[in-house]
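Rather than the whole complex, this shows some of its chains in their spots.
Order as written gives the chain letters A, B, C and D; numbering starts at 1 within each chain.
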Amino acid sequence: MTLTERTSGGGPPAAPASGDGRPGRRRGATAWLGLAGLGTLLAVMEIVPRVGLVSPKYFPPTSRVAQALAGEVTDQAFWVALGDTLKGWALGLLIATVAGVVLGVLIAAVPVLREYTASTIEFLRPIPSVALIPLAVLLFGTDIRSTLLLVVYASFWQVLVQVLYGVQDVDPVADETARSYGLSALARVRYVLWPTALPYVMTGVRLAAAVALVLAITAELVIGAPGLGARIAVAQTSNAVPDMYALVTVTGLLGVLVNLGARAVERRTLAWHQSVRGEVAV
Amino acid sequence: MLDVRGLQKVYNGGARQVEAIRDLTFTLSAGELVCLVGPSGCGKTTLLKCIGGLLTPTSGEVLLQGRRVTGPPPGMAVVFQEYGRSLFPWLRVGENVELPLRQKGLPKARRRELVTEALAAVGLADAESAYPWQLSGGMQQRVAIARAVAFEPEVLLMDEPFAAVDAQTRADLEDLVRALWHKLGVTILFVTHDIDEAVYLGQRVLILSSSPTVVREELTIDLPDTRDQLHTRGDPRFTALRTHVQEQIQAAKRGLPSPSTAGDEEA
Amino acid sequence: ACGSSSPSTGTGGTNQVDNVKVGVIPIVDVAPIYLGKEKGFFSSRKLNLTLESGQGGAAIVPGVVSGQFQFGFSNVTSLMIAQTQGVPLKGVANGNASTGKDGEDFGAIVVKGDSPIQSAKDLAGKKVAVNTLKNIGDTSVRASVRKAGGDPSTVEFVEIAFAQMPAALDAGQVDAAWVVEPSLAAVKAAGGRIVASNFVDVAPDLTVALYFTSEKLMADNPDLVKRFQEAMRESLTYADGHPDEVRKILSTYTKIDAATMSTLVLPKWPAEPNRASLDELAKLGQQDGLFTKAPDLDKLLP
Amino acid sequence: MTRIARKVAAALALPVVLFAIWWLATENSANFYFPSLRVIVSSFGEVWTGDRLATDVLPSVLRLLCGYLAAVVIAVAAGVVIGSSSRVRAFAEPALEFLRAIPPPVLVPIIMLFAGIGDVMKIVVIVFGCVWPILLNTVEGVRAVDGVLLDTARSYGIGGAARLRHLVLRSASPQIFTGMRQALSLGIILMVISEMFAASNGLGFAIVQFQRSFAIPGMWSGILLLGLLGFLLSLVFRLVEGRALSWYHGLRRSQRS
């Protein structure tokens, strides 16, 4: 909701972002624009192979992929695989987010912890989760827990780092106000630190959500844990190119849905924030 | 020069809908210095933002030299009430003052000269290389003033620019504004809560009613053009004027109708 | 957590059904085990088979070592490398073998139709795609080049997954590629040309892959291993004799389209590994520096 | 001097403890996949000295740097555009989210179709992975520019490039740096992933090769090296960040002295 309305840099007044009292209509416009964007992308993907920039055999046009997708969605096994993937993704993301936020706030709020863990965090973060695949298999085989291990490991860092930076962004005046009113450490976390870090956390969760999806599918792809990834692996080894793209498209669409959800949550929780209440007019 | 015509501004904040300004009409001629007073929350900042092209009025219009204001017009400088947040925390004080000049395309030497002069004028010659957040509140506000002064604008809008400085500095800055005004012939609209200041500075004082806001009274300050802190403030006419303004503001705050504009309000 | 006390290992009692997990790659080569499962060759031996598909040794070998899987499927060169590195593995059953017919094997070195490369000899100095470096692919391609009279040391190998080889070949990113089915069929359909059958060039009837288990399971539950071996043998023999049923079972766990399916060259599935061919492969591997010491085939093979 | 000593001690304390635990826990390890740390460390010395530094580590690092820098430029540029306009954001966001959700391992073959199998492909893969955290953070940073500062800039006619340089980028820089920090370690991860396809050298390639050839101590030593590389790069990063954001850290610290 925008409350600070401003005129644009010269042209017609900037659309007062959703501030005209018709949020529903506004959101509708956003949805249409988003669909138009997706449509453009799909159109490009249709045209590129058609004009011969790349062979349609290896990069089938959208219409061909859509056909394959239609085949997929009528297959019971596809939905089972989708469910498996979503389960691994959601669980992993949840664990990573909770752990990342709790540890992040703890580490950031206690300077000693921050000082002593910094090097270890920097050391562990760049270790690719794909390098952990043997470890995961060793521990859990092709169980969903293998997927979870990789998903949690990868997305945890995304959240953690965002939280660390977000906590650092606390306005000193606001924090001093809280301290001077004798707010306890916990209350300061709850009422000052958390709201400040929230925009960062939201970005972190959005990053982590995509990374978790990527890792869930990668794990399934490489380890063979049940899910969309395993289906992609089969399609790949069978040279079923359109099917492969159909499945990849599904992962992309999942990403879009995840982001829609995150944006909805953000609109509710960050209504007070400059980024939600006001828009930069270019 | 500056025409405000039937200006209305309604803020639409979800459930909360505030008619900050109902209907404002007044005119500033070129080179005038007009002070604006009114109760807290009556819409002075809102008005300044509309004039500055930063906010779109709900209805009515602002004309600057006959042209309708739709975005920030060139050659206008604004000193914001939230002085602390209007300074760029990543630029040093000197750079903060210099930035708009650079944008104006002035040569380096001239910029340096203006920056040094302006900072000296507000008594901050030695703070040039500090960051804004290393300064006290009053010093920050003076940096914002220096920035506007160095810019040498044609129109200067100031929103309670001296709120955070001590009495003595305030007096000096008041004289600085008048000196600048004489020197550059700039048109100034000056918001203040200090009634003495309004009377001391202005050629006219605009008194606003409380929200939803209309112009309650336009008062011409018939004091001689050369003013100084000691004599002007000692002048009985000064005392009479300030008492009048004070009464008007008191009445405005209590929401009493003003005899002089009660008719206008209906129009 | 990496012990082998997983409940699926079973206790070896003859009356109870054992749960057995086998790590396989979802390709043509493992059709016999799918077919055998369907035919009941495993359940009749009280083996409740679960097939877990992974994308290669990276996932399957550790799974077997840690007891997450009881058996796995791997190409023999990988197993030899593992053995020389001291991985406690043991082959238990034959996997698949080359058809032994030049130009009609399930894997081949291919080039684009208009390529100047006519024989394996011309591969010298060229860029050849294999699915993994330092494995059976480059070793056998070198064998082909050598046999055709070229200099194998000048061949430049690039690692590309089988699935991407047709595209890479088409785009001229590589000069030749070693592909197996079904990518081979795709290359052929796109006008590609076979210049050599590298498996055939290594040895007649080359054994390509094996099923294996961990030494631990071998020691702990020899009975289970024995039943698996028997079932496998039966499955291999059945599959070798019923190519139509193989093609049918393929459609259950792969996505190979019907048109390709009929043109697919199937590998051979003899019941027993061909020791002579493996000796040859081991020798080549050692020559190419794949192993630090000679693999002990007596210990590795069933 | 003592301050530096203290910092170094703080940086080393936890890693030393963790390594000690690892060392003790694996001292008598019989598990093939978890060799003792002693073995790993000794193989580290053998593997990552001399030749391999030039043939594997150097090309990897160069590709990483190219990809990373390209990603920073692309992401910041795109982020500013997308963050500045709600319309552009509404238009582009779903499409970008679509691309973002595609896992690199399935993406690499697609990139190979366009970028070949050489270094360009690997750099593109790194770019593709690194842009997201920077892009998202830039978008959010640009959206959060203080309203009073925006008004100030507008009223003084600070527009166009100056506005971008002096206001938008500077104000968003704390968040941009957050994204860059995230991207740095993602870049290392993608460096490894890209080298799992169509590679014949590189750190990631070497690790995969060790894994495939069951040279497990070598593999672990490679993972250690990745960690070290990440740590070193983050040190460099922190220096750069410290300079670029000195105003910000000063501002945050100013009232805590």
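In this text, a residue touches a chain if its C-beta (ideal position, glycine included) is under 8 Å from a C-beta of that chain, and two chains touch if they have at least 3 such contacts.
Just so we're clear, the structure is a prediction, and the values are computed from it rather than from any experiment.
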{"item": "Whole-file subunit formula (labels as shown)", "value": "A x1, B x2, C x1, D x1"}
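Convention: only the chains that are shown with their structure count from here on.
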{"item": "Neighbouring chains common to chain C and chain D, by label", "value": "A"}
{"item": "Length of the line joining the C-alpha centres of chain A and chain B, rounded to whole Å", "value": "47"}
{"item": "Inter-chain centre distance, chain B versus chain C - centres from mean C-alpha coordinates, in Å", "value": "83"}
{"item": "Averaged-CA centre spacing for the pair chain D and chain A, given as whole angstrom", "value": "17"}
{"item": "In chain B, residues with contacts to at least two other chains", "value": "53-54, 71"}
{"item": "Shared interface positions of chain D, touching two or more other chains", "value": "33, 109, 113, 146, 151, 154, 159, 211, 251, 254"}
{"item": "Chain D-touching residues of chain B, taken from the complex the two chains share", "value": "49, 52-54, 71-72, 74, 76-78, 80, 82, 85-86, 88-91, 99-100, 102-104, 131, 133-134, 147, 151"}
{"item": "Chain C residues touching chain D - in the complex, by the definition given at the top", "value": "2, 57-58, 61-62, 65-66, 78, 81-82, 85-88, 132-135, 156-161, 163-164, 167-168, 171, 173-174, 290"}
{"item": "Contacting residues of chain D [partner chain B, same complex]", "value": "146, 148-149, 151-152, 154-159, 162, 166-167, 170-171, 173, 247-248, 250-251, 254"}
